[in-house]
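The complex appears here without one of its protein chains, the remainder shown in place.
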Amino acid sequence: MIRWIARLIGFAFVVVLLWALGSNLKAYFQSPPPATAEHEFHKEPKELHLASNGPFGRFDKQQLQRGFQVYKEVCSGCHSLNRVAFRDLHALGYNEAEVKAIANQWPTEVASINPETGEPATRKAIPSDYFPSPYANETAGRAANNNALPPDLSLMAKAREGGAAYIYSLLTGYQNQPAALLKEFPTAKTPAGLHYNPYFANLNLAMPQPLTSEGQVTYAPGNPKPTVDQMAKDVAAFLVWTAEPNLQGRHKAGWPVILFLIVATILAYLSYRNIWAEAKRKVAPVGPMDPANKAKRTRASKKAGIDE
Amino acid sequence: MATLEEKYAEQIEADHSLRRRDFINIAAVSFAGVGAVAVALPLVNQMNPPADVLALASIEVDISKIAPGQAIKTSWRKQPVFIRNLTPKEISEANAVPLSELRDPQTLAERTKPGKENWLITLGVCTHLGCVPLGVGEGENRGPFGGYFCPCHGSAYDTAARIRQGPAPLNLMVPDYEFNSDTVVTIG
């Protein structure tokens, strides 16, 4: 009974699925979905080698400081970084006084209240403050940017497919719309106010090219030349740190754990073999299965015409 | 067959010194034990204060509006802090007490900054079991020694916020602080 019901239900599902398959295939061949500009011109992120990549990855503090400088001088005008606090900058190699000075001189002040009157006010940032947003709220951010809200950058390196490589590619990927694209998709012309970038999912990005010329940021002596490429790499490295400040600690903690577990596995395996040796001997080939006897048996079997 | 098996068993017993065989089992089990302890450490450690709490701001307090004889209560690291502007009478009362009479001997000078003996800055946390003593607000009970009085279990503090009576073992704690100017003090 149960099998008859099962067969019926199974049959129903299979029929419905094949019906759906048939109608899908029909629709596909009658009117194949049109090719899209995104599908043909979107590019995967370029390769980016950072010191923090891979299981031995460590942060390059010098590079993080440069990236922070790029964020501060270029990005922070529009993009907030509100999950990172000034105190976190110690990890970049800044000392107490430097962190205090950075917080104190941050262009945007922290919202507070006037202690006398309770009116909204601002005050200078201190190390325990999080980076203040450039806009008072989301509406202000939209209003100032043609309704395209600049996203918070704290987690950007984890919140996009490709991570840091995506950020680097996007920053260096601005170009004029290729003629081939316009020829093939005349309607896909980048709308006014947007900017063509093949690394962006739909190719047209509201953010204008932020890193435009060499020397836009002046690096301290002893650092590489601030080319657009270098600045993009540095800020991508910085955003890896803001997204996961514990990355280096994670890698450092990981190796002892793995080594410990490997040794534990080996010891436990030896112990297992040791314990089981006894069990295996208990069913060791004795009697007719003993190797010596087995040869005899095989001979006997052959004689008797039994094929083993 | 049984005899064969028995023979085998005997041979095994003889072959392997028990000690060596047990050693590997003991080593494996001890490793598991060490591993369990190593796992327990972060599980316990996570309950410690997180980085944001440890980094909580030092606060700046404007003391220009505290008249002699008055006190204010402010909050530092989520704990109350008492800032009192002592009157000359209170200072002399505090200095008149012989140290031998004190449970936790400390002079007023040790509890204030040089030249600023009238500014008594202490945590408002009773050293007995952590209640907030009375005595800051206008008209509050300041206890038999004219300082602070903890209503929970009756600890009385004198004008230098030293313990004089009741169950508390220590004087009210003096936090780290510095005068930025005559009117602004940074606590923490």
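In this document, chain identifiers A and B correspond to the written order of the chains, with residue numbering beginning at 1 in each.
The working rule: a residue touches a chain if its C-beta (ideal position, glycine included) is under 8 Å from a C-beta of that chain, and two chains touch if they have at least 3 such contacts.
Criterion: contacts and distances are computed from a predicted model.
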Per UniProt record, missing subunit out of "Sarcosine oxidase subunit delta", "Xanthine dehydrogenase YagS FAD-binding subunit", "1,2-phenylacetyl-CoA epoxidase subunit PaaC" or "Cytochrome b" is "Cytochrome b"
Taking the full complex into account, find the residue in B:V34, B:A51, B:L170 or B:V184 that is in contact with the omitted chain. B:A51
Looking beyond the chains shown, say which of A:N24, A:N95, A:S112 or A:Q175 touches the absent one. A:N24
Listed residues A:K46, A:R83 or A:H195, member touching the removed chain: A:R83
At which residues does chain B meet the chain that is not included here? 25, 28, 32, 42-43, 45-48, 50-53
State which residues belonging to chain A touch the missing partner chain. 2-3, 6-7, 9-11, 13-21, 23-25, 28, 33, 55, 83, 88, 151, 154-155, 158-161, 163, 201, 243-246, 249-251, 253-255, 257-258, 261-262, 264-265, 268-269, 271-272, 275-276, 279, 283, 285, 288-289, 306-308
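Note that only the chains that are shown with their structure count from here on.
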Touching residues on chain A, where the partner in the complex is chain B: 85, 87, 115, 126-129, 260-261, 263-264, 267-268, 270-271, 274-275, 278, 281-282, 284, 286-287
Give the list of chain B residues in touch with chain A in this complex. 1, 4-5, 8-9, 12, 21, 24-25, 27-29, 31-32, 34-35, 38, 51-52, 55-57, 62
